[in-house]
Each structure stands twice: as C-alpha cells, then as structure tokens.
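Encoded as structure tokens, here's the structure I'll be asking about.
Every protein chain except one is present and positioned as in the full complex.
Labels for the chains are A, B and C, by order of writing; each one numbers its residues from 1.
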Amino acid sequence: MTASAILEVEGLSKTFKVKDSHGRSKVVHAVNDVNLSVGRGETVGLVGESGSGKSTLARLIVRLIESDKGVVQFEGQNLQGLSSKEMKKVRSKMQMVFQDPYSSLNPQMTVFDNVAFNLWVHGERKNTNKKVMEVLQDVGLSQRQAAQYPHELSGGQRQRVNIARALVMNPQLVVLDEPVSALDKSVQAQVLNLLQDLKQEYGLSYIFISHDLNVVEYMSDKVAIMYFGNLVETATSSALYGSPKHPYTRMLMDSIPTLSKRDKWSGFQSIGEPPDPLEPQAGCSFRSRCLKATSRCEAEVPVLKNHEGGHRVACHLWDNSVEPVSTIEWLESFANSIKYRSLFGEENENELE
Amino acid sequence: MKKWMRKSLSCSVAATVLSLLVVGCGNSASTPESKQGSGGTLIIGATFSNLPNMDVYPDQGYEGRRFVGNQLYDPLIIDNPNTNSFDPGLASSWESKDMKVWTFHLRSGVKFQDGTAWNASSAVFNLDRILNKNFQYYYPQVAALLTARTKEITSYQAIDDMTLEITLKEQDSFFPSDVTQILFASPTAIQKYGNDDYQNHPVGTGPFAVAKVVPRQELDLVPNKDYWRGAPKLDQLILKPMSDPATRYAALLSSQINWAEVPPTETIPQIKQKGFQVVTKPYPHIWAIVPDMSKPPFNDKRVREAFVRAIDRKAMSDQLLNGASIPADGPMYPESNLYPKDAPAFDYNLDLAKQLLTAAGYPNGVTIAVNMPSSGSGNMWPLPMSEFIQQQEAKIGINITFRTYDWNQIITQYRAGFSGPMADANGIAYSLASGTLLGDLETSFVLKEPQGSDIMGYDNPQLDQLVRQAKASTDPAGRDKLLAQGWGIVQSDIALLPVVHDLNLRVLSPKVQGLVTPATWFVDLTTVWVSK
Amino acid sequence: MEISIHKTNHKEKDFKRDVMDEIQENTQTRRSFIQKLYSDPVAWGATFWIVLMIGTAVFAPFLTPYSPVSGNIGNRLMPIGTPGHFLGTDEQGRDMITRILFGGRMTLLMGIVPVAAACLVGGALGVIAGYFGKAVQSIIMRCLDVFYAFPALVLAIAISAALGPGVRNTFVSLPIVFIAPIARVTATAVQQIKGLEFFEAARVSGASHWMIIRFHLIRNIFRPVFAYVSTLIGISILVASSLSFLGLGVTPPTAEWGAMLRSLQDALYTQPTVAIAPGVMIFLTALAFNLLSDSIQDALDVRS
Partner (left out) sequence: MTRLFHRFLQAIPTLFGITLVAFALVHIMPGSPIDALVPPDASADVRAQVIHIYGLDKPLPVQYVLWLTHAVRGDFGMSIGMRVPVNQLLAQAIQNTLILGVAAAFFSFVTGTVLGVLAGLNQGKWIDRMVSTLGLAGVSIPAYWLAMVMVILFSIQLGWLPSSGMHSQGQEGNVLDLLAHVVIPAIALGFTPVGVISRMVRTSLLQVVKQDFVLALRAKGLMRRQILWHLLRNAALPVLTVTGLELGYLLGGSILVETIFAWPGLGGLLNSAIGLRDIPVIQAGILLIGTLFVLMNIVVDFVNSAVDPRIQRT
C-alpha cells in the first residue's frame, strides 16, 4: 500500500450464478476477496491457470463487469458508484488490451477508425488524425496500414493496433489481458519489447495478465499468483522467482522448465485437476492437489499473510515458520503418488520440438 | 304514357331475345321427353358456404329455405312455386271473414316423419315455441327470425283437434303469405332433443327427411315415402355447399354434382355446347343496392337517379352476365301481376346522370362505401357485378368502395340497418325476393325495425296510405291493384337502387328429368328424377 | 454473462474463433461480393427481371393506352393474341397487359415495403434484445415467440381477417408476420458479435450504447441480417398475393396479381390462358427475387 499507488484493489469479490448440468442454480466465486496495489510506473504480473479468475479480475478493475463487494481505487478515486459519465473520464486514463488479436478489432472498420473510435467517444475531433497517426507510428505501424482492414494484417500487427487503441487515450494504467498468448513465439518477443518501450515512453503502469510464468518474469516488477479466485502469493518478481513459497507457485514453476517452453493451452493441467468450481470444497482450495495438506487445510481457509519483505503467501504451511519440504522432494513424492507420472516426461519432450 | 310504352316494349323485346337465347333450354327442361320415371340421386351444388341449420327457420337466406326448409317441412299454406298463387298445405282450407280472425282447417291423416300425428295441438306447440315466452320450449333464436311474419298475431288457439284459429291485431289481407313462411316441426322431436340440439335431428312433414349430415360437406336427404302430396320420385337428394361459382361448374363437369346453381356466366355457351340443360325463368327478385337515405349523398333523389342512370344495366345483363338477368328499373320484376306498368324507367344516360349529380351539389363527384356479400342465395355473381358498377359509377364521379362480407353476415347487417355496424356505409348490395310475399312492400318500404326492414330511412305517406288500404282489402284483385300502385311509388322514389332482375340460372345434367321450372325462387323437387 | 470456467473454455474459444472467421471471411469478400454477383449470370437474369418490373411499374401509365380500372364490357374475356389486346382482356373487358403492368406496382410494393418495415422494427427489437441481454431479451423474445408459433400465412390471414380487407391493412399485417423472424436472426447475430473482444474494448473506451451500436454492432450484423432479409421478399410477394386471392388484401378495382387471379377464377374454364397469366407474373417475380437472394447469399457466403 504505497502512497504512490495508482491503483488499489481492496476486498474485491465477484460471484456468478450458473446452472449446472442438472439445471440447478449454483454460485461460483470467480474472484474472492482480492487485494492488490499497482504503483505508478510499476508492472504487476498476474498469473494463473485459465479459469483462475484473472480475466474476471481484469474486467472488474476496468469495470466491464460490476463487482459484488470491494473497492477499486484509481488515483485515489473509488470507481465503484461512479456514474457512467464520471466513469467515462476515468476510462481515458485506464485502458485495456485484449488477448485475441482476431476478435479484438472491429473487422468492419479500418485500422485508423478502430483506433480513432476511442477519440470520437471522448469527443476529440480536432487532432484525431495527428494523434492516431502518431500512436500508430509509435507501435510500429505505417500510414498505409492505417487505411487497411484488420483482416489484411498479421496477428502481431493486429496486436499492435490493439495496443495503439489503448494508448491513443494517453492512459496512466493499461490492463494487458494475455496480450501475447495468441501470438507466435518470435512475434511475442517483439510485442513484449514494444510494451516495455512504450511503458517508458508513455510513463505507463501495467497490469500484465498471463499464464506464462516466463513472460511474466520478463515483464513484471511485482507478481501475484492467482488460484481459484484467490491470490495465493504476491511478491516482487525477484523474490517470487527466487523462492516461491506457495505449493501452487512451485508446481507452476516446476512444470515449466525453460524460458522457451512452448505456449500450450493445457500447460498447467498436467498436475492434477483443479476442483469443480461448482462444488467448492471446504478449507484450502488447493489441498486436493497438495501433498502436504493437513487436517487444518481441510478445515480452515488460509489467508494471505505477510512474510519477509512484502512477500505474502496464503498457506498454512508457512504459518509455523517451518521450512516446507524441498521442491524436489515434494515433486518426487507427488509424482509417485499420482497416476500422472508420465506427464512430466512428455512436457519435456514437447519442449524439444 | 309514351314513356312506359317504350319501356314496356323494350322489356318485352329483351324478354323475347332472352327466351331465344337462354330460356330455350329451360323450356326443354320443363317439357322433358319422357314424363314418366323415378329414382336416382340428385346432387345439388348450392351457393351457400355452409349447410344451413335445419330448424324451422334455416339460415343462409332463402337458399336455406329453398333446399332445406321447404324439403323438410311444410307450412299451413303453400306459395305455389309455379303459379304464383296459394295452395293448401298443412291446412286443407282456410278462411277469414274480417281479415282479422283466421281459421285454418288442418289436413287430416298427415304424420310427421317420426310418426307423430299432425293436429291442432302440434300446431299450437309450434306457435308457442316462437310466440309464447313462458312456454317450456320457447326458442328465442328462431322466434327472432320469424318476428316479421308473426308480428300481427295476438292470439291463437285450437278450436278442435283439426282446427286452428289465429287472431291478428288488425285486418291483414297479406297474412296468408306470411303463413307460407311458418314451418312446423314435430313436437316429439323437439321435446326429445331440446331446442338447441333439435336442429341436428330435424323432423317435419315435408317431402324429404334427413339421412346424414356431414358438417360443411353435405346433407343427405331421403324421400318421405308417406308424403301427403305423394312420395318424391328421387331415391336420394344430396345438398353440397359450394360458395364459389367456378367450383360448382367444375364439379358439374366432373359429374360430382348433377345440378349446379348459378355457374360462372361466361361458361353458359360452353355449358350448352356440352349438352347440359340451362334453366332460367323470371321470378320475383331484384339485385339492388339498398341506399341509406337518411344521410348524404343518397338522401337526395337526384343522386339516386344519377346512380341508377350511370349503370349500363343492359350491357351488364347481356355482356357481363351473358343474359342471365334482365335490366331493372325498380324492385318489382316485369312479369309480376304487381308490376307497376306506368312507373318511370331510368334508362342508361351518362350525361343526364352527370347533370343530376351536379345539380345535387356534387360537381366533383362523391365517394361512398357499399357493403356486399361474397356469394349466397340470389346474389348472383356479386364480385364481377360490383366491380362493373364501380367502373360505371366512376365515370360520373361516384367512387365506390365495396366491402365484402359473408352472406350470413350481410343478412344480419341488413337487418341491423345503417345505425348499427354499417353506420359508415352508404349502401348495401342485397338481393331481395321482392314480391314473393304480399307483405313484402310493407315489410321492406313501410315498416321500420323490428317489424319490418325499411332500413333506408324511406318515408312516403302516400305509400303508407296505399299499403294500409291494401292490407285491409278483402278483394284480392283490388288489393293487387293497390299494391302495384305502391310498387310504382317505390320505383319512382328510387327507394332502392335497382340493378338487375335475376333469372334464376341453374344448370342440370341431361339426366335430371321432370323439373317444372318454377316461377318463384322456390322449387318443387318432388317431380324430379334422375335417369340412369 | 458467460463464465469462463475451465471445462467450457476450449469450446468457447473455438466458437469465438468460428464467428470471427466468418466475419473475417465476409470482410475479405467485401470487394469480391460485387464481383461475384457481377460474374453470376443467374443474378444478372434475376436483376434484369426485377429492374424490368420496377421500370414498367413506374412507367406503366406511359406504356399503355388503356385504363387499368375501367374497360369495355363488350370486349370481355378476349383470348390471348387479340389485336390491340395482346394478352387478351379480363372479365370486365380490361386490357390484361395494362392490368398486369399496373398490378406489378402493388406486387412490388407488397414484396418490398412490408419486409423493409419489418426490418426496421424487427432489427431494432433484435438489436435491443441482443444488446441488452438477459431480462430484456427474454421479454422481447418470449413475446415474439408467440408470433413465431404460427405459420406465416396463417398469421397473415388471421391478422388481415381481424383488421378487415384493404391495402392499408395488408401493410400492417405483413410486417407483423416478418418482425419475429427478423428480430430473432438479428438478436442471434448481435449475441455473436457481443461475445467478441472488440465489443468489450468499445465498452472500456466509455462509448455510449448508441456509439457502440452504431459503429460496432450494426456494421457487423448488417451482412447476415441482409442476407436473411433478402430471402423474405419473395415470401412477402407470395403471402400478399395469397391474401388478395382470398379477398383479404387488395380490393377491386385496384389491379394486383393475386386479386386478378381471384376475379378471373370464374373465367378459368373459358379462357384458361388469360386467367392464369397473373399467376405466371407472381411466379416469375417471386422467382427473380429468390434467385437474386440466393446469389446474394452465395456471394456473401453466409449460407450454412
């Protein structure tokens, strides 16, 4: 909770009502009591499996969907309860870049119009032309491409348009929702570098969402790990990657051996199955996949507690200040105990492709 | 009276031409080669869109009465279809000294089709059913339909087992013709089935009895072997509702029926060529537009005259209808003994029509709405006829919007008059069997509802006076003279916008024998047989 | 709101991709759409017939010396090939060519106007239903379901019967028939667009509903909806002429092909060729619109 925080999220929760296969109404806690702060000029990485609630959290922050509980403070202003008119002013300072370069651009509008639309919305008619062309240039697109339609561009180019659309508003904070996951590896690097450059140039703060730990490490100052709607561990990038504390974080890291690991949708699925969100279990939501789970984990939900130097983790194992089993030991016993043994090997083979 | 001479001459010429053109075949039908024979199934394609209900007052207009009512039931007095005179029916004789108290001597030995004996008590049962509100079997639905015929009756009683006495409010020499419209049903059947269900199991004294009903499709009748006038010659009589002329014609050509009412007029030459019998004969009938004389523009006689003069009724009869009608100048048809020979004619004259319309204050024309039936008894071919009139009137600036309704609806609209659902209409195209009954003049042009149907808001004290005299008259010849005079007044006042007189066109298969072409709307089917 | 829970994730993604692919493909055909139509001889033929019909309908009074409403009763039911009346005359002695030319006016109007009107109303309802989702959508769609529950012709007949015959009432009853299907197609298209990220991006920009609908929605649903609506014109022509044939639509003396068939029905046995002529026109015109619609769908490649 630094004074220079541009965004502070406190106790943010969101539940969805869904129907299960039998048609019964169920409540899913998509985001559960999340606290997060983003400092000015900072990049906060948000990591989690698909379905962990990170996209929902992003949409709650930019108020694409309304939260049930909690506060989002942007530049000290509580966004909840703002009228759509007041919100509109905030929106110019807080933008979002979407994941899918295909569906995130209006196919019936030119690149220029796609970007300029944001300016039209805010009634800026005067320098539209100049501003749009500038920002397109900044993201590395040419004048010719401005007049083209999205389908005439490559995936990477489209993602540049996507970024340009966010930047044309001159925002303070950009929420990047898996901005490179749909791109080829080589293009990913280009876009990531572009994002780094733009951050300097425009003085931006980022919330960078990804399931790819390597990418997050490269981008982020601070990292938050999300599991099942909860933040389970937050720390500076170096602290987290240096000594991951939560068993889940360890699992994630150990399942991705190298930086060049191919992006795969099922990347995290290899170790156990997450529980059914429709039938949440009592206690720690990770305990079914955790080898060190105790009776306490079944009874009590762990809360995010501070450890050394702002490294926070939500795990009962760390309450007793006892060093948990080493990672290797943990993994071995895990591999022995479950029937997914062979999966690690396959992951490794994949990496060689 | 040069005028009527000319008119009468043209009429007779027209009639002669017509008889040469069309009636020629009719004659052959009325004088079939073999007068002897019996049996066969007669299948009639009638103009109604649905089978009429079969209570004593069938709906679907006179078509329902002709083919259902008169076949199942008998009245006390029969309006002879061929001679235009009264014949004894269920009463073998009747008399009245003062035209107020009428005594009917009932025919003995007559039985209803279910064996119930016909006598004064069954007659009273039937009258109670329509006149006595306290009677167990009082039936408002039928009673309402007969109001115009029973309006004069104050009391009735059985003098003895076979004598019925009816007392009227006032002298009424028209009463016998009203009596022809009151039919008698078996009290046993009404008691057995109750008023509502009775119409599905009708029992009368008539020449035919119901064998089978298929709603909307056909009514099968079988002859009443014990019919008091002698059993009908047919083995079977079948009625089929076919509201569309083309359907009737097609059915005739493909032998699905052997008797077609009013086929499409343009088919007449073809029909003859194919050897069918084409039957026509003048009878009391007028196809007219009944104007609303209580509001503009038809409150002005000049507009009414202009309207009539604008229609080329000769072209309509000869060309559009291929000779199946004769032009009309008034409600009474020329062959009638009630025809007003000295009444004015309104020849086709566009210039005069235009002048009259201008004089009436419509130099730029006027727009009117007229309701009309889509088909139905006596309505001939309403669609082409109304469209023809529409074109003709447009030439002098009268623009007509025709609105089409089902015939049964037009009947109720007509009864309701221009104050009810027709309030926005200026007229209604309607076919009247005017002159069928002695009381028609009074009912249509003197009495307003509920007793009569002078819906056009027509009033002429001179006519009222004449009708009152005729009604009280005890001398039939004098009465008819007065009535003819009355019809003349109606004609010269143009209380009805006359178009054409129907000639009752029907087409029979060559196998249908023995028909005596009737001079009225009604028809006697007991003489008919169908050869193999 | 669709929640992205683990199990459905793949499917949802695939679905999005499908919709996008479709839109992209359509966009790619943007230029080739006209080219495709241009190189389609059937489309040419159909367009030629429609343009011919429109032209003759507009210039009908200059193309014929006769009146469409009044004729010479002495010349009724002349056969085809009569000098001066090439297609013969009708039961009132009116020139058939004249009647057919003027009748084309009504038929074209009855094909296009109700569909256009239904498109405005049904399109708006569909956009509202699809855009605002959930409660609004169920209310609108449940109401429209009721109209969907009748075969088009039955609904048109029932409404026309209730309102009474006449051209004006036909222009009320026909659009009502088409509103429900158009709204449904539009709502489906909107929902598909709504699931796409550019739509969310527009919302993040703070754009008003109207801006989003105008720039992001209507542009993207136009093609599928247009392709669907083009199939309705032929149906509208048929339903309208059916109403007139039953006496529930255009009333005499106005020339309209269905009404002409009705009044010529009695002449079916004496002058069959004259009596069926208006039906040929209905058939050819409906066919032309259907062929054109088919070609449009092919060119837009939206037919599944």
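Please note the rule applied: contacts are C-beta pairs under 8 Å (C-beta built on N, C-alpha and C of every residue); 3 or more make two chains touch, one makes a residue touch a chain.
Remember, predicted model here, so these are calculated numbers, not experimental data.
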item: Options B:99, B:234 or B:251, residue touching the unrepresented chain; value: B:251
item: Residues of chain B (touch criterion as defined above) contacting the omitted chain; value: 41, 43, 49-51, 53, 133, 140-141, 143-145, 147-148, 196, 199-200, 214-217, 238, 240, 242, 244, 247, 250-251, 253-254, 256, 374, 405-406, 408-409, 411-413, 415-417, 420-421, 449-451, 453
item: On chain C, residues whose C-beta touches the chain left out of the figure; value: 142-143, 145-154, 157-159, 161-164, 234-235, 238, 241-242, 245-246, 258, 261, 265, 268-269, 272, 275-276, 279, 282-283, 286-287, 289-291, 294
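Here is the rule we use: only the chains that are shown with their structure count from here on.
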item: Chain A and chain B: spacing of chain centres that average the CA atoms, whole Å; value: 91
item: Of all residues in chain B, the ones touching two or more other chains; value: none
item: Chain A residues counted as touching two or more neighbouring chains; value: none
item: Contact set on chain C toward chain A in their complex; value: 1, 3-6, 9-10, 16-17, 19-20, 23-24, 26-28, 30, 196-198, 200-208, 211, 215-216, 219-220
item: Contacting residues of chain C [partner chain B, same complex]; value: 69-71, 73-74, 76-77, 91-93, 164-165, 247, 251-253, 262-263, 265-271
item: Touch list for chain B against partner chain C, complex; value: 244-246, 249-250, 253, 264-267, 270, 312, 315-316, 319-320, 374, 381, 383-384, 386-388, 390-391, 394-395, 401-404
